[in-house]
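All protein chains of the complex are present and in place, except for one that has been dropped.
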Amino acid sequence: MLDKIIFFFFAGVAILSAAMMVTRRNAMHSAVFLITTLLATAGIFLQLRAEFIFIAQVIVYVAGIMVLFIFVIMLVSLDVAVHEMQFSRQKWVALFVTLALALEVGVMLWSSRQVPGQGFLLPNAVPAGKLPPNTEALAHGLFDAYLLPFEIASVLLLVAMVGAVVMAKKRT
Amino acid sequence: MMPIGYYLFLSMALFLIGAIGVITRRNVIVVLMSIELVLNAANINLVAFSRIFGDVAGQVFALFIIADAAAEAAVGLGIIIAFFRNRETVLEDEMDLLKW
Amino acid sequence: MGPQHPSTHGVLRVKLKLDGERVRGTECVIGYLHRGVEKIAENRTYQQFAPYVDRMDYVAAVSNGLGYCEAVEKLLNVEAPPRAKVIRTIMTELQRIASHLVWLGTHALDIGALTPLFYCFREREEILKIFEKYCGARLTTHAFRIGGLQYEAYDSFEKDVERFCKDFERHIQEYVDLLTGNSIWIGRTRNVGVLSAEDCIALGASGPVLRASGVKWDLRKAQPYAAYDQYKFEIPVGVNGDTYDRYMVRMEEMRQSRLICLQAIENIPAGAILGKVGKVLKPPAGEIYHSIEAPKGILGYYIVSDGTTQPYRVRIRPPSFINLQALDKMARGHLVADVVAIIGTLDIVLGEVDR
Partner (left out) sequence: MNPTIHPVLAFLQTWWVELVCGVVIVAVVPLVAGYLVLLERKLMADMQARLGPMRVGPHGLLQPIADALKLLIKEDIIPDHADKMIFWLAPVASMTAALTAMGGIAFGPSFLVARDINVGLLFVVGVSSMGLLGIMLGGWASNSHYSIMGSLRSTAQLVSYETAGGLALISGLLLAGTLKIRAIVAAQEQYGVWFVFLVPVAFFIYLVASIAETNRAPFDLPEAESELVAGYMTEYSGFRWACYFLGEYSNMIVVGAVATTLFLGGWLRPFPHVRWMNWLDAVPAVFTAAVGAYCVYRAGKQPVRVQVWFMWGVALMCFAVALILGVPLLAAPLKFMVPGLNGAFWFLLKISGYIYLFMWLRFTLPRYRFDQLMHLGWYILIPLAIVNVLAVGMAMILEMQYGWNRWLAMLLTTMITLAAALYLLYLNDKRAAAASLAAPPPEEPSTEDSYAG
């Protein structure tokens, strides 16, 4: 019951503010609503007992990436841009893509009802008490099974950092 | 833990909203933010399945996605700043340097 | 930086030309405190005008008064009696310490150190108490009178001054402990607002600003007035002419002033305190320029007399005003935060700049 309340609360907040984010004219408002969405998603992670992902989401997304976004929005002052047209004329493309995807997932969810005992709408998770401590489990995953991807990800970050510095630097 | 279908539905909704944002918005910063939303939607799926199977791999890859999102944001915003310095705009259909 | 910015020490408005946070040029807009002091002088008798000079550099009123009194005395061709001269010297040196203390406190506050301000004002309070006991006023003292002194020194004057000087040595060590070796302080002041000796002379800068650039020029030695020729003291000079050197010079000046006071109270000659001047002052027609070393630099009075009881024209050379000119030179290429430090190190008083 509590699970349900928490899930629907966070899911509602996430979807609502995501919609707000896409429709606001002012980029700063969009950023604020995106932060709300990300926090709500973090709440969902917590509800899924993924504490480390939750805190990674808060630290990296909310306090890292979003700060970067807001910083850039502040730098490229958008006083003028707000009054310009904010939406390009690709409405129909968007509608088509959306409908196609929604149909796909809908069919999938609907068809899964047919399978007795293990459909998508039946809870069949490992009980919460039996999960290993999240941080430790994640560490084992990261540094045992997926060490190579981990290293690649770190190289990716390094490359991105260098790239960002090079690009944002003033040409002298 | 709710049935997995709910998470899939939430994830789909966020993904679609993100996709709509990517397609329709002109402001590159907002487009980038929509991409973050899409990545986030994928994360929900990964973590939900990780929970349902009791396997930590999904979370590991969710972490990778977060790292990737950080990298993408850094580079993307770097490009935006560089572009803004040259062209004084952040609207994507005015980014037409290659058309010259 | 508008006239109401918290760190311009009054109502100075500085227009800054900026490149990012780097200063490319400054322009001072002054005059917010203009009261027409020089013009007022033309409508007052010589004695009546004396209190007005106190209101120029209001943190060093005694020095202003000394300069004015000596200038008029020079015009009248009278001389103050030796007792008056010695007491004048003591008072002026105390005033110098007080003025430097105000400077140190506010300067440190601008750079972000909160505490020195209160320590400085604690010591300044002692000086002001001496002033109050002497002439009843603390800030705008009008302590002297043309021809000598207004009041006889009160009974425990020497004792008070001596006690203050004794304590002050310990207090000055406190400031040194707080600031001199502090790496943040050094980082904020060294190589900030550098002014070469040539620039100083070209801009007419004087006082500690000039001496910090390495020019050993102090009117107390160069053309002694009051009783300065009787005492031994050093003129501190700096090397680099940066903010840190100006700080060191002023600190040393406070120590030297303390020594002068100590020497002076050793023997204050007995005798009259007022020279032979009439009740109505009618100096002969002519003009005179007299300058003294005020705490902030050379304070000059140029007085033209037409033989009546009122001066025909008084022109005052205020040290702050001239020193402020150096701001542009000093601030170029520094950051905005440094401008605050540089305005502080120039030790300007807007009452004097605007008059």
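Order as written gives the chain letters A, B and C; numbering starts at 1 within each chain.
Rule of thumb we're sticking to: a residue touches a chain if its C-beta (ideal position, glycine included) is under 8 Å from a C-beta of that chain, and two chains touch if they have at least 3 such contacts.
Only a predicted model underlies this, so the values are computations on that prediction, with no experimental measurement involved.
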Chains in view that touch the one left out, judged over the entire complex: A, C
Chain not shown: contacting residue from C:V37, C:A113 or C:L350: C:A113
Residue of A:V67, A:L103 or A:I152 in touch with the missing chain, whole complex considered: A:V67
Touch with the omitted chain, as defined above, among A:I35, A:L48 or A:V76: A:I35
Full-complex contact with the absent chain, from C:Y134, C:F157, C:W185 or C:Y244: C:W185
Residues of chain C in contact with the chain not shown: 5-7, 17, 21, 24-25, 27-30, 108-115, 117-119, 122, 178-179, 182, 184-185, 187-188, 191, 321, 325, 328-329, 332-338, 340
Hidden partner chain, residues of chain A it touches: 1-2, 26, 28-29, 32, 35, 51-52, 54-55, 58-59, 62-63, 66-67, 70-71, 73-74, 133-135
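Here is the rule we go by: only the chains that are shown with their structure count from here on.
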Topology of the chain contact graph, where touching chains are joined (line, ring, star, complete, other): other
Most contacted chain pair (by C-beta pair count): A-B
Whole-Å gap separating chain A and chain C, where each centre is the average of the chain's CA atoms: 65
Chain B residues within the chain A interface of the complex: 1-10, 12-21, 23-27, 29-30, 32-34, 36-37, 40, 43-44, 47-48, 50-54, 56-57, 59-64, 66-75, 77-82, 84-85, 89-93
Partner chain B, residues of chain A touching it in the complex: 3-4, 7, 11, 14-15, 18-19, 21-22, 27, 30-31, 34, 37-38, 41, 44-45, 48-50, 52-53, 56-57, 60-61, 64-65, 68-69, 72-73, 75-76, 78, 81, 84-88, 90-91, 93-94, 97-98, 101-102, 105, 108-109, 112, 119-126, 128, 130-132, 134, 137-138, 140-142, 145-146, 149-150, 153-154, 156-157, 159-161, 163-168, 170
